[in-house]
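This report concerns only the one structure given below.
Missing here is one protein chain; the remaining ones are kept as they sit in the complex.
Residue numbering begins at 1 within each chain, and the chains themselves are lettered A and B in the order written.
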Amino acid sequence: MAASETIGAAARERATDYLAKRHRFRLAEALPWLIAIAVFFIFPTRLTFGSQVLVMVMFALSLDLILGYAGIVTLGHAAFFGVGAYTVGLAAARLDWTEPISGLFAAAIAAGLVGFVTGWFLLRYRGLTLLMLTLATAILLQETGNLRSDISGGYDGLPGLTFKPLLGIFDYDLYGHTYYLYVLAVLAVVFYLIRRIVYSPFGQALTGIRENVRRMHAIGSPVHRRLVTVYTIAAAIAGVAGALFTQTNAYVTLTVFDFDNSAKVMVMLILGGTGRLYGAFVGAAVYMVLEDYFSKLSPTFWQFGIGLMLVLAVLFAPRGILGLFERVGSYLAERKRS
Amino acid sequence: MGLVPQFANIAVSILFDGLAYAMFLFITSVGLSVTMGLMGFVNLAHGAFAMAGGYVVVTLTRSYGIGFVPSLVIAAIVIGAVSVVFERFLYRRLYKSTDLEQVLLTIGLAFMAIATATYIYGPIPKSVPLPDWLQGDVNLGFRYFPSYRAFLIVLGTVLIAVLWYAFERTNIGAKIRAAVDNRRMAESVGINVDRLFTLTFAVGSGLAALGGGLAIQLLGLSPSFAVLYLVLFLIVVAVGGLGSLKGTLLAALVLGIFDTGGKYLLADAGGFFVYAVTVVVLLIKPAGFYGRE
Partner (left out) sequence: MTAALQVEKLNRAFGALPVTRDVDLTLERGARRALIGPNGAGKTTLVNLITGVLKPHSGRVLLNGEDITASSQAARARRGLARTFQINQLFRGLTVLENLCMTVGERDGHCDNLWRSAGSKREVIDEAIGYLDSLRLTDDALKLVRELPYGRQRLVEIAIALAQKPRVLLLDEPAAGVPSSESHLILDVVAALDPDIAVLIIEHDMDVVFRFAKEITVLVQGAVFTQGTPDEIMNNEQVRAVYLGQEGHRGGHHG
């Protein structure tokens, strides 16, 4: 009897320990940030591109919240990116409001609001219905912008935007040094927020909704409320990414709402691996670097390559690059054990 | 011309062109609706099949001098046959996968198809030589109408009749309807749903190819056709309801006429309507006009 009690007690300890410590930062998590900082020193002439990669990482992170954690598949995430991008663009072009950091907040609020309203209506649906509704919403926003192209600049967009120096001191320089660090800093803050959400009880509930929504209803979870909450947050973050996009490009057009954009960010996330936060980093970086290299070589070849990558990923690596790493890791662990 | 006759004239034009457009939408989308309703398989490469059909017609008519209408038939058969290969060797492995994985795989295939088409044919839209009787206008008594569109409407009506007959009056049609309604029950009654699916998939892809061929003159054919119009096909399918012939037809008509009308009256901004209609319909009837919950 005593022996089985100790075994039981040991299992309890291990289980409690695992859950209690899961949210702690691990050493390996510093890696992407170290790489990002290293890039600043190693590739000083490619920092504008670097900023774009970081913006996409943020965009992909926001999608991971709804796709990877809550398990909701949508085709219109670019809508929120676009709202954020245009909030900053219109404020700068039409209202002469060019302070960058307040612009980020405005973008977050605007995009979050759109996310809240659309989410409240649309998240009652799933499957093809939701795919079509989210797709149509993004296109409708785009068409609305097109309707008043006198305000939005239409597909030609709002070029030549200028922004005030950051915090009144740091000005945008030709090589994008300041802006790279600016985007990296915002990404770090946003990432910290997302990471807290993911490891919180709320984040746990999201995975529950993903794994078995029927069960969630049966245990009394207010599923719709949870989904609208995460959708709003994800929309706000996508909006911040869009705002940074406009600020770093000094230019925004209606193409930010394109279905292409929604598809691109989904491909990045899948490539890296969903539901893992760092999948967004890996996927966005790999995709953008490959795209930059190959589409210069031949856009047709790049498109073929992306298609092939998708097919191979679904057939052989459905959990993305990180998933592959995990499989290799557990395979090695098995070998070590035997 | 007075105001009322002018209005009537525009209305007739919108209806006629809208009807032709709707026929195109129906022909191309019906296969997607039935296969999604039958197997729950999200095939986003459907647009690529349509595009491929169009390019086959281009090659046949321009490089081999085959007539337009025969080329349409050949393209439908060829693409239908090719689609079976895809179904057997690739799609079959994903029937039990998540929607997302099916979406990603088929989108990947679509991208590969677009890239291949760009490589072979280049990105500029192609045209096809049409026989004389399809060019110009035809006199329908009270007005002249473009012959090509009239042809589209007639062809569409014939195909609808044929499909309706096949669906409602034949044995196979009954089996398909049963399997769409309740696959497990159908299987337990002895229906070979797998083989049924291959057949419907082939016919659906063949029809898509036909639609692609027809689209050359109506909308222009370039490699990006595969993704551009895919959105429209998906909307028609979602609004009509998966697996329903009636639904696809109704959705094609509503969306086709609204889109045409919108573009007539509001030019560029008219693209609005299709999406607005979609949102309204899906919010009220999430499974589409004739979909099952």
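The criterion applied here is as follows: a residue touches a chain if its C-beta (ideal position, glycine included) is under 8 Å from a C-beta of that chain, and two chains touch if they have at least 3 such contacts.
Only a predicted model underlies this, so the values are computations on that prediction, with no experimental measurement involved.
Within the whole complex, touches from the chain that is not shown fall on A. Touch with the chain omitted from the figure is made, among A:94, A:217 or A:327, by A:217. Only one residue from A:202, A:251, A:301 or A:325 touches the chain missing from this view: A:202. For subunit A, the list of residues touching the undisplayed chain reads 7-8, 11-12, 14-16, 18-23, 196-197, 199-205, 207-208, 211-212, 214-223, 226, 229.
Note that only the chains that are shown with their structure count from here on.
If you average the CA atoms of subunit A and of subunit B, the two centres end up 34 Å from each other.
Within the complex, the subunit A residues that touch subunit B are 67, 73, 121, 124-125, 127-129, 131-133, 135-137, 139-140, 143-144, 146-147, 259, 263, 266-267, 270, 300-301, 303-304, 306-311, 313-315, 318.
Contact residues on subunit B toward subunit A in their complex (touch as defined above): 36, 42, 93-94, 97, 99-101, 103-105, 107-116, 118-119, 231, 234-235, 237-239, 242, 268-269, 271-272, 275-276, 278-279, 282-283, 286-287.
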